[in-house]
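Only one protein chain is missing; all other protein chains are in place.
So, chain A:
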């Protein structure tokens, strides 16, 4: 976007209080880390405001001011907290020198429409700051876990060695533990076995149910729908208790009367329980896609001699596929993340990854859990990227432009 608005220098009465407020935020963090938050706020505000005055009224050389801030604040950071603080200091120096000139020269107006009132300008930037803050609030807990998983100690602690960026503070031993420890490996394999099968069952049954329930002639379809999605609404612990007794009976019957292997029966129980939990998600997403589905297409297909099964697979399925896939993803994640039901229904041979993480957290706070969490985040990101890539590809093939 080209510059829209002619810019002019702003008076110090606007610049100084604003940069002082920004300085106070940095001061709060530095001050808290060094003993007194209040002192930090005052010193930070005064220091940045003073800096702004000197830069704009005395120095008047932006490039020089920028380098002075970066080097100066990096040095200050180094004195207070070593290399990590020096890096943060350099970044802060760059930011504050940029911020001072951005305000003073009035550049913040440059890309905005010329007729905006000061209130609208403030909201324009305030809105972005709030969005950024929410984003940080959501993502920080996930990001904090990642460096901790490379801890060389067996505790959830940022050690002094880690904070000084020394090599001996970091290690891959928790990852090694995950890949070599039988318990983790077995639970990982169990999760990889249980989740896909449960997903396939939920997707098949859920899609069929959604299609059936979308026909207007089905009697009592609202009631049926309510019952089918009830596992999503009833508190999980209650479903789990019920399932425990229900599947215990089925399991006894399968073992006793049908003579199946105990282990096999255990997997069947957990898979069925997880399928039940996944079905509501599939029903809801598929029902939502069916709303936009044109019924005359099925009539046209049968008009041309296709039987209902062919019609379903050749006409209806491709059109509602996005709903089916996203429902399937939800079902997969439900099973993959589920800990309560499997604790009740499963026995130790069916221990899944969340179960192992749960007991690990309770009995032994081991960073292996963090290593696993990091790996799972990686897998999720890879999965989402693949899906997005496939979606764009199929849209390109269908001649649409990716959105």
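Here, a contact is a pair of C-beta atoms (placed from the backbone, for glycine too) under 8 Å apart; a residue touches a chain by one contact, two chains touch by 3 or more; residues count from 1.
Note that in this section contacts and distances are computed from a predicted model.
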item: Identity of the absent chain, which is to be given by its UniProt protein name, from "Cation antiporter subunit", "Carbon-monoxide dehydrogenase small subunit", "F0F1 ATP synthase subunit epsilon" or "Bacterial extracellular solute-binding protein"; value: "Bacterial extracellular solute-binding protein"
item: Residue touching the undisplayed chain, where the options are A:135, A:179, A:264 or A:389; value: A:264
item: Of A:120, A:157 or A:386, the one touching the omitted chain in the full complex; value: A:157
item: Absent-chain contact - pick from A:140, A:252 or A:310; value: A:252
item: Candidate in contact with the missing chain, chosen from A:59, A:79 or A:348; value: A:348
item: Positions on chain A contacted by the hidden chain, ascending; value: 153-157, 183, 193, 196-197, 244-245, 248-249, 251-252, 261-264, 266-267, 347-349, 351, 359-360, 362-366
